[in-house]
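Of the protein chains in this complex, all but one are displayed in their positions.
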């Protein structure tokens, strides 16, 4: 029944990588807490680098440095 | 003042259905808790089926089965 | 498979009211979008009134007015 | 280490405005709580006006009034 | 720079299990997407079983069955 939300920047993430994140996060909950995978939900949010900041700076600018 | 976030897969959801979700969720908070609808916020996130997993599997693949 | 998150202030919400919110939000997704209730998740967050603001003011102070 | 999520409607928000939100939110955490800006993350979600409701009404309709 | 939020019910989760979730989720982002672990944030929310529903039912009741 756990719910996992993964937020990442939208910098070429393939369907295979998304599948690996979903599988990996589900397995983690099963291994560590014995959760039921059938009701474990994983949602990936891809965020434009203009919309993500760290250290007070926009990621788009950090990437350009 | 409640805030409701509804996350669903982006599989042809019409503007009418979104309006019904917003109306329904607001009414629910008013009926059950007596909340003020004027400051009740509802946000719907539509998530690509590649980005949603359940049971360790990507929804895109589950839909194709 | 939808995920619904309801954020409300923690001002005496009973278990019956929480059950009604969970039932109501699940029914809403079934009725409007034909979603499968078995994998519809609802999570209620109760937030201290010191931690909730609207109009730039803390709810604790608004309630005291 | 704080994480700030700003949800707004997607009504012509420029890259400069996003940068100002990221800078301003980071500065706020530094000033008020003495947080380390280097690990302060800000994520802006732009939400379609069809997907945002207040007072039980869709913002798209409120804007058209 | 990813942000991972794990929501689980608050049913005796030890500090060791939480550490394993944090380590595992961080490793997953490093392995699958080559993300920098130094700025990867993981936040675990423990939710009372009265506040979590699935299939329209409160988890507290499901656990009692």
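Every chain is named by a letter (A, B, C, D and E) in the order it is written, and numbering of its residues begins at 1.
Convention: a residue touches a chain if its C-beta (ideal position, glycine included) is under 8 Å from a C-beta of that chain, and two chains touch if they have at least 3 such contacts.
Computed from a predicted structure; not experimentally measured.
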- Which displayed chains the unshown chain touches: B, C, D, E
- Task: State which residues belonging to chain D touch the missing partner chain.
- Result: 1-9, 13, 17, 20-21, 24-25, 28-29, 31-33, 35, 39, 52, 54, 59
- Note on the structure: Note that chain E touches the chain not displayed via residues 15, 18-19, 22-23, 25-27, 37-46
- Query: Which chain B residues touch the hidden chain?
  - Reply: 1, 3, 39, 41, 43
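Here, only the chains that are shown with their structure count from here on.
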- For copies chain A and chain D, work out whether under half or over half of the interface numbers are shared, and give different or same accordingly. different
- Task: Please compute the C-alpha centroid of chain C, do the same for chain D, then give the distance between them in whole Å.
- Result: 21
- Using the average of all C-alpha atoms in each chain as its centre, how far is it in Å between chain A and chain C? 25
- chain E residues touching 2+ other chains are 1, 3, 7, 39, 52, 54
- Note on the structure: Among line, ring, star, complete and other, the chain touch graph is other
